[in-house]
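Heads up, one of the protein chains got dropped from this complex, but the rest are sitting where they should.
Labels for the chains are A and B, by order of writing; each one numbers its residues from 1.
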Amino acid sequence: MAEQKVELFARRLDRGVQQAVHSNSAAGTEKRYTVLGTDYSAPDDLRRLAGQIRQHAIEHLDTYLEQAEQSLKRQGAHVHYAVTAEDACRAVSDILQKAGAKKVVKSKSMISEEIHLNDHLGSVGIESVETDLGEYIIQIDGDHPSHIVKPIIHKNRRDIAKSFEREGLGDYNDDPETITRRARVFMRDKYLQADAGITGANFVSAETGRLVLVTNEGNSRFCLAAPKIHIALVGIEKVIPSDAELAVLLNLLGRSATGQQLTVYTEFINGPARTDRPSGPQEMHVIFVDNERSQILASDCREILRCIRCGACLNVCPVYRQASGHAYRSVYPGPVGAVLSPLLAGKNFKQLADLPKASSLCGACNEVCPVDIPIPDLLLKLRNRGHEEHAPSPGTPPMGAFAKLASSPMLWRFAMKSNKVMNLVPLEKLPLPYLQPWLKTRTLPEWRGGEFRSWMKDRRKK
Amino acid sequence: MTHSPSRPNGRTVQLMATCLCDAFFDDVAKATVEVLEHAGCEVEFPENQTCCGQPAFNCGDWPASREVMRHTTRVFEGDKPVIVPSGSCAAMLFHGAPLEFEKEKDLPTVQKLANRTWELADFLVNGLGIEKWPGRFPARIAFHRACHTRGTGSGEAALKLLQSIDGLEVIPFGEAEQCCGFGGTFSVSFPHVSSSMGCLKLEHMTASNPDFIVSGDMSCLMHLGGLADRGGQPVKTLHFVQILQSALHRHG
Partner (left out) sequence: MSTAREQIFSSVRAALAPLPERTARPVFSKDVAEPHWLAAEADSLALFQKRAEATGTKCFTDMESCAAWLRSQGVRTVYIPAPLTRLAALCSEFSEVTSEYTRARVNEIDAAFTPAAGAIAESGSIILSDESTPDRLAALAPWHHIALVSRAEIHRTIADALAAMPDDPNLIWVTGPSKTADVEGILIQGVHGPGAQACLIL
C-alpha cells in the first residue's frame, strides 16, 4: 500500500536528528509553559484577546492596509505591492538594480523563504547573504529551514563545523562559541560592504506606520545600521490597528517563541534617515506581498492569517517531534504549516493536501497558540476540502460503507455480534489493508460486540 | 474547544455507549451505568445508537460523517442530558458535529444535541455537583488527560474524583500534555509516527511503575494497551469509571 509522505519521511529520518528535534522542541515547550505560568494567572485569557486583535485586524484588512500605506508614505517610505511570489522577487531586484546595488545582507524572514528570494537574487547577479546564524548555515549548505524560529534544529555542531571548514571559515572546530565568533567576524565585512539590507516585519502598525522587528542576535539591527537601502518584505496580513496592540502581541510573541519576556532586540522602524537623524538607511522600501493571502482571507480557514510565527505549535506537536520540519515539504512546517502550506500552494493545493492529515488532532497546537488559532478545526476543514477535490490520501480508509453501516441500526447490531468471529481467526493473516498497519505494532482487544447490549436488556427486565 | 454554558443536568439521562464500548469494552459501559445509577441517575440506552461519525469526520469525508450524525440526532431526540464515557466521542457531538454542519440547514438540530452532551466526568462533577467519590481503591495510577478534552472541564473533573478516592495515588509523569498517538484513522495511515508517539507516551507513563494506566477515553487506552502488549511488556489499563465502580464495590 502507498504510504503517506510525512509518514515515509519520518520512518526514514535519522534517529539522532529525530531525538535532537524532539528534545529541543520539548525544551521550548517547557520554557514557554514556565514563563507564561510565572507571569500570568490567566494566560489563556490573554491568548484569546490576542486572537481577537488579530482576527479583527485581518477582517478589516481593507481599511488597515490602506492606512498603513498612508502612514508609511507619510514617514518617507516607498510602498510597493506584489501579487505573486515572482512579483515580490522582481520588486526587490528592481529596487536593487535601480540603485546599482550588488550586495545585500538579509535578516531572517519567513516570507523571503516563501518567495525563494535568494535564488532569484542569485539569478540576477546580486549577492545575498543570510545573517542570522542558523539561516546562514542553511544558506551555505543549500538546505532549507526545518523550524520557523530554530531553522537548524535538525543539525548538530559537527555538521556545522564541517560546513564552516568547507566555506573557509577556519579549521574544523565544533565548539558552538567558536562557530558563533567566526560567524561574527565573517558577517562584519558583509554588513559593511552591503548596499542594502533586507528584512521582514513582525508587525506593521497601521496608525503610525511603525514596522516592528524582533530578533535575538542583533543581525536585523546590523542590516539597518550599515547599508544605505532598507527593503522590508511584509505579508499583507501583518498589519495591526495601532501601537497599543503591541503591548499584548509582543508580550505573547517572545514568551511563546523562545520563553523570553521580550526578545533581545525589539525594533520600531519609522521611515528612512532624516537630515537631523542620519544614521539609518537613506531609502526605505516596504513591499506588501499577497501571494495567496487574499484567497486565504476569502476561505473558511482565514483564522490562520492571525499567525505571528512564534513556532510554539511546532514545538508542542507530537507529529513534528517525530517527523521534523522537512517532512512537510514546504517553508512552514508543523501544525501551522499543515494548514498554511496547502493554502499558500493556491492552485496546487492537492500537492500538499496530505499535510492536514499528518496530525492526530490532539489539539496541543491550539492550546499553546498565542493568537488562539483553532488549528485542529482548520486541519479538519482542509481534510474535507481534500476529500471534495479527490486529493490522493494513501492509507485513508474509504468511509462510504462505514456511513451506511452506522446509519442502519439493524445492520450495525448484526455486525457487532457477527464480528465475534474475529476472535477465532489469526487477524495477522486477514487481507484487510487497513487492519494490518495497526496490527504490526499493536494488538487488538477481544471482540465483545453485543455483550453490553444484552447486559443492558437483562438489567431492564430485573 | 469550548462548551455550551448551560447544559441540562437532570437525573434521567441518555447514555451514548460509543462504538468502542459496543465492540470491545462492555465492562466500561457497564461501569458507566452503575456509576451513574449510584449518582442517582436513571439511565436510558437508546437501542438504535451506533457511532458518533468521528471516523469519517476525521478522514475528511464530511458527507459520510453527516449521514451518521443525522442518524445519531434522531436516536438521541429529546431534552435529556446525553452522557458519553469518552472525551473524543463527546467532543465529536458538542464540537465536531456543529463544525461539519456549519453550512447545513439542519445545523440547529445538531447544535441542540451538542448543547445536551456531557463527557462523563464533566457531568458527574460539573453537572451533578459531585465533589468526592466514596470507597477505596488502593493503587498508584498514571492518568492520561485525553486530548479531546483540552479546553473543557473533563480532565480536571476526572482527576478530582480519582484523587478523592481513599488509597488512590495519582503519580505525575513527563511530557504530560502529549498525545497517545491514536488519532483514529491516523493510527493506520501514519503507523510509524503514531506508534512512536504511543511508545514515548508509554515510556513516560510507566516510568514510575504505576499499577494502572488510566484515562477517560478507551481509544487512547486501546492504543497504549495494544502497543504495550505487542511490545511484550503489557500494561494494565483502566477507564476512570472502572475505578469509580471498583471503589464503590470496596465501599461495601
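Basically, a residue touches a chain if its C-beta (ideal position, glycine included) is under 8 Å from a C-beta of that chain, and two chains touch if they have at least 3 such contacts.
None of these values were measured; they are calculated from a predicted model.
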item	value
Chains in view touching the one left out	A
Among A:K98, A:R274, A:K440 or A:R460, residue touching the chain not depicted	A:R274
Selected residue (touches chain absent from view) among A:A68, A:L297, A:V331 or A:M456	A:L297
Touch criterion as defined above, residue of A:A10, A:V104, A:L117 or A:L133 at the omitted chain	A:L133
Contact footprint on subunit A, counting only the chain that is left out	20, 23-24, 27, 38-41, 46, 49, 52-53, 55-56, 59-62, 65-66, 75, 80-83, 87, 131-134, 137, 150-152, 156-157, 160, 176-177, 179-181, 183-184, 187-188, 191-192, 208, 210, 216-219, 221-222, 224-226, 236, 241, 243-244, 246-248, 250-252, 258, 260-274, 277-280, 288, 290, 294-295, 297-298, 302
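Convention: only the chains that are shown with their structure count from here on.
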item	value
Whole-Å gap between the CA centroids of subunit A and subunit B	32
In the complex with subunit A, residue positions of subunit B that touch it	1, 17, 19, 21-26, 29-30, 33, 45, 47-51, 53, 55-62, 64-65, 67-68, 70-71, 75, 96, 99-100, 102, 147-148, 150-151, 175, 177-179, 181-198, 200, 222-223, 225-227, 229-231
List of subunit A residues in touch with subunit B within their complex	4, 6-7, 10-11, 26, 29, 300, 316, 318-319, 322-323, 356-364, 366-367, 377, 380-387, 393-400, 402-407, 409, 412, 416, 419, 434-435, 437-453, 455-456, 459
